[in-house]
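Shown here: the complex without one of its protein chains, the others still in place.
Here the chain labels run A and B in written order, and each chain numbers its own residues starting at 1.
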Amino acid sequence: MKLHKFFSFVLIAGALALFAASCGSDDDDDTVATTAAPTTEAPAPPLRIAIVSPSASNDLAFSQSISDGVNALGDERNIDVAITDGTFVVEEAAAQIRAYADEGYDLVIAHGSQYGGSLEEIAPDYPDTTFAWGTAADTFGLDNVYAYTAAADQGGYVLGTMAGALTNSEVIGVVGPIEVGDAKLYVDGFKAGAEAQNSNANVSVVYIGSFSDVALATETAQAHVGQGADVMTGSAQMVVGAVGVAQNEGVLWFGTQADQRSLAPEIVVASQVYKWEVILQQIVDDMDSGASGGKAFVVTLENGGLEIAYNDAYDLPANVRQLAEDTIAGIIDGSISTS
Amino acid sequence: MTEIRQRLLRNAIGPMVPLTAVLLALIIGAFMVLAFGGDPIEGYRAMFSGAFGGWDELSETTLRATPLLLVGVGICIAFRSSVINIGGEGQIIAGALLCTTIVLVLPDLPRPVLLPLALLGGAVGGAFWGWMPGMLKAYAAVNEILSTIMLNIVAGYLMQFLLLGPMKDRQSEELGDIAQTERLSENAKLPTLLEGTQFNLGIVVAVLAAIVGFVLLWRTSLGFEMRAVGGNQIAAQYAGMRVKRNIVLALTFSGMMSGLAGAVLVLSSTAHRLSVESGPSGFTQLAGFNGIVAALFGALHPLWTIPASFLFGGLLVGAFALQRAVQVATPLVVALSGLVVVFVVSSESIVTRAREWAERVSQIAKGGSSSGNEPSTPLGATDPGSPRAPDSASEPESTQTPETSSETIVT
Partner (left out) sequence: MNLLAIVDFSVVEIFAARSGWSGFFTLSTLVVTIAATIRLATPFVIASVGESVGQRSGVLNLGVDGVMLLGAFGAYYTTLETGSPWLGLAVGTGVGAVMGLVYAFITVTLHAQQGISGIGIYLFGLGMSDLLFRQLVGTPKPIGGFEGLFEFSVPETRFDVAYPDLYNHSILVYMAFLLVPAVTLLVNRTTFGMNVRAVGETPEAADSLGVSVTRTRYSTIIIANSLAGVAGAALALEKGIFIQNITNGMGFIAVALVYFGAWRPIGVMAGSLLFGLVNALVLQWKTLGIISGATAQLAEMAPAAVTIIALVVVTNRIGQPSALTQPFRRGAH
């Protein structure tokens, strides 16, 4: 009796929803029509790009880098961007990737290496949609999937040499999340750079075991300072607390993934910044030429996809700046190996 | 006639409560959307169509509801036995880890053998993670709130350790170094029920588990004992019941259901593998907590938890459509689900008062006295096996059974 009632409620709700859905899709058609209308001289409809990313799209780290990249692409051409962020639940992200593909987006970007396994299963169901996922180098042999990644070790190496040159105590602290992927690549590059520049430097690397534990990241930074570190770096979104420690203790900080100078203008020396627009441009050009995937792209110092953003507010000695520029040149011409 | 009217009056109040609670929470949510400059009607329309608007949406909602239902059934068992199990997250992980290990070790077994074995592995893993706090509570006087919370943390780090080490996909190292297992055997994939949709066997497993949970609690003497111990330990002990054993069993069964949820999550995941790249909750979907909400929404009754999980899963799925439609972030739905819980629990005393009033009215009409044995569950589940809930502490007729109001935790 009551079950019956309950299900009739669910049915009614479902019916209402179907009605709502039909209204909703009408709205969608309208918006497309209005955006297309003013561009009468440019007949090409906007390229529709969707992004699914694990943390907030303005997190000053991983997720911000991709939304900045796509928006920068918008300077060049007519695009229509939709973002679903904060999908740290992998299955939620998978559902969103499917939904965007269903809605006919031209390019669906799955920005997180944890989404790759899902994408491998989803992409074959949507042969007309182009997917991109990063950070990774594998396209699963599918011809509608692009992979993109960053040679984070390169920027890490450059920042590492600067750290090696700037440290007085010869103790350098690193706050890492868990020992995988992009973070590991960056940290390994940084350590190699610092040790190459300053053979006495003691680079202490701590992976705290979490992408989200701000308290532990902060305390790790404090432990580094306690051991005499006067230069630190770190990767992932929980480092915001560690930057605060660096600021309070007057310790230098090197950022990565996005420009972190706004977090602590006095002590952030430089940040490695991902310019995803460089490879997004390549992906879009490739799509224009009729392809829809099957290639892997890497942002590097050479192709301009990796940039060292110096903080103008920090008075960087000219010789260290020169050292950084030389290191960049050395990595580009292959005379310096980052590992 | 009066019998019927009495039933009608009583039955009308029951299901109204969760529905009113949801409605009230949605109204408050509407004001929040308005405050952030969105159109609530447009937002909710998007939300409902995002959750129930078509086969794709319905299957997505079902996928989301499955772990909620399994955890929820486990929560029904634990809470009915007056054991507060907040260890769902850890039990899901333990189940998933054992299930994945089995599939990784025996990938070539035929599907009819491997699939049940993998599910069993999940159940055993979760049961073990529930058995530990059960033993600690029964024999070492360690409060289960403390131990289940701590074991959640331990399980999370254990998962991270295993997926970075022994269980890691070796191939991934050159491809981007990801904390996940290799793709699991095709034989361990939960079969799809309807061609072309995402509906899979997981929901069938969950519904069966709900039925098993119901039978266990209200059709077996063991279930009776567990609920009796939940009601009043001292009285139960005098009645010759084995209190300690029942505490251990309650947590073990509860963990088993969560472990099963972990197995279903792995075996029905899109990627068909276990990954911890987003942290443990990226895998568990916080079902260990959300399952509590579903169970509560289902009046701590395994069968009612079925529609409750479905509705709550729909809210979670629809949140993304809401976010896209009115630019109000998805955490809104998490906040609203919290409000639903609060409203449902706090309405119990109001409802019992209303039901008391309804009964008095009908008794006056009948001119007779009460049988004294009316089912009086907090949220009005009135099937034959109707529970006398240990949580219905606010029952005005508690003079009949004063022990039902004492929800005792032994430390």
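As a working rule, a contact is a pair of C-beta atoms (placed from the backbone, for glycine too) under 8 Å apart; a residue touches a chain by one contact, two chains touch by 3 or more.
Predicted model, so just to flag it, every value in this text is computed and none were measured.
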item	value
Selected residue (touches chain absent from view) among B:M16, B:A30 or B:V345	B:V345
Absent-chain contact - pick from A:V89, A:A123, A:A264 or A:I308	A:A264
Option from B:L120, B:I145, B:L193 or B:A235 whose C-beta touches the chain left out	B:I145
Omitted-chain contact residue, chosen from B:A127, B:L190 or B:V293	B:V293
Absent chain, residues of subunit B that touch it	32, 36, 79, 84, 86, 136, 140-143, 145-147, 149-154, 157-158, 160-161, 164-165, 289, 292-293, 296, 328-329, 331-342, 345-350, 391, 393-394, 398-399, 402, 405-409, 411
Residues of subunit A (touch criterion as defined above) contacting the omitted chain	55-56, 58-60, 64, 86, 173, 179, 204, 206-210, 212-216, 218-220, 222-224, 226-227, 237-238, 240-241, 243-244, 247-248, 262-264
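Assume only the chains that are shown with their structure count from here on.
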item	value
Rounded Å distance between subunit A and subunit B, as computed from the means of their C-alpha atoms	35
Footprint of subunit A on subunit B - complex, ascending	11, 14-15, 19, 45-46, 48-49, 51-54, 56-58, 60, 63-64, 157, 160, 164, 174-180, 183, 265, 269-273, 275, 277-279, 281-283, 285-286, 307, 310-311, 317, 320, 323-325, 329-331, 380-382
Subunit A to subunit B touching residues, read off their complex	1-3, 5-7, 9-10, 13-14, 16-18, 20-21, 23-24, 54, 82, 84, 86-92, 94-96, 98-99, 102, 112-114, 116-118, 120-122, 135-138, 149, 178-181, 184-185, 209-212
